[in-house]
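Let me give you the structure first, and then I'll get to my questions.
And then chain A:
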Amino acid sequence: MASAREEILARIRNAKVPAAPQVVRGYNRKGPGGVEMFAERVADYRAIVHTVSGVPEALAPLKGKRIVAPQGVPQEWLIDGVTWLHEPLSIEDLDRADGVLTGCAVAIADTGTIVLDGGEAQGRRALTLLPDYHLCVVRADQIAASVPEALERLESTRPLTFISGPSATSDIELNRVEGVHGPRTLEVLIVT
Partner candidate 1 sequence: MRVKVALFATCLTDTFFPSTARAVVRLLERLGCSVEFPLDQTCCGQMHFNTGYRDHTKPLARKYTDVFKGYDFVVAPSGSCAGMVREIHPTLGESPPRTFELAEFLVDVLGVTDVGAWFPHRVTYHPTCHSLRMLGVGDKPMALLRAVKGLDLVELPDSTQCCGFGGTFAIKNAETSTAMLADKMRCVLDTGAEVLSAGDNSCLMHIGGGLSRLRAGVRPVHLAEILASTEEDPWRATP
Partner candidate 2 sequence: MARNPVTWLGSPTFPKAAHKALADTQLRQNLRKATGTIRARRAAAVIEMNDWEQLRVAGEQIKDDVLARLDTLLVQLEESVTARGGVVHWARDAAEANQIVLDLCREENANEVVKVKSMATAEIGLNEALEAGGVHAIETDLAELIVQLGDDRPSHILVPAIHRNRSEIREIFQRRMGVEVSDEPADLAEAARVYLRQKFLTTKVAVSGANFAVADTGSIVVLESEGNGRMCLTLPETLITVMGIEKLVPTWQDLEVFLQLLPRSSTAERMNPYTSVWTGVTPGDGPQKFHLVLIDNGRTATLEDSIGRQALRCIRCSACLNVCPVYERTGGQSYGSVYPGPIGAILTPQLVGDMHDPQAASLPYASSLCGACFEVCPVRIDIPSVLTHLRAEVVEAKGRTAESIAMAAAAWMFREASRYEKAQKAGALARFLARDGRITSLPWPGSKWTSSRDVPAPSAESFRSWWRKNRG
């Protein structure tokens, strides 16, 4: 008996689907983009957005809290008065943390999205998932105008998380409500 793999592949070949024409990519690959559009669209999802010139000054509200700091977070962000939690961290540690401070890999102006790729200042995926508060620092030069531009800048084989606003659901009467399993508060610092 042929394996499922061989049989499925044979059935596909047997269907003799004709070759498709070349894909026409007539859509916009670029967009107006910019800090302003990004800020406006992140805020549309009820994320809290600040445009700042320096990070450390903007972190004062974290004082007195237990905040996860992934590897690679710049030393100057680790201000006094905050209990910084560093790896290794257990699931329980993360669950008990007050929040997490990260950078990002790329952001998308058109959709108000931040993308994490597990690189510097982002850490593994659980770090930005279990704490109920996520503060993400986005540099202006990290903001891509459009989805196509953003994908071009990303390495697809890294574990990626696209985040557009706080956790939400549309499952009750098809209207959006914020706050289910992921961080219920997303705060974005745009550094210009």
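We adopt the following convention: a residue touches a chain if its C-beta (ideal position, glycine included) is under 8 Å from a C-beta of that chain, and two chains touch if they have at least 3 such contacts; residues count from 1.
Selection rule: all candidates are chains of the complex that A comes from, given by their letters.
Since we're looking at a predicted model, the values are computed, not measured.
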Pick from 1 or 2, the complex member that touches chain A: 2
Chain A - residues contacting candidate 2, complex: 3-5, 7-9, 11-15, 17-29, 41, 44-45, 91-92, 95, 108, 110-113, 118, 124-126, 129, 147-148, 151-152, 156-183
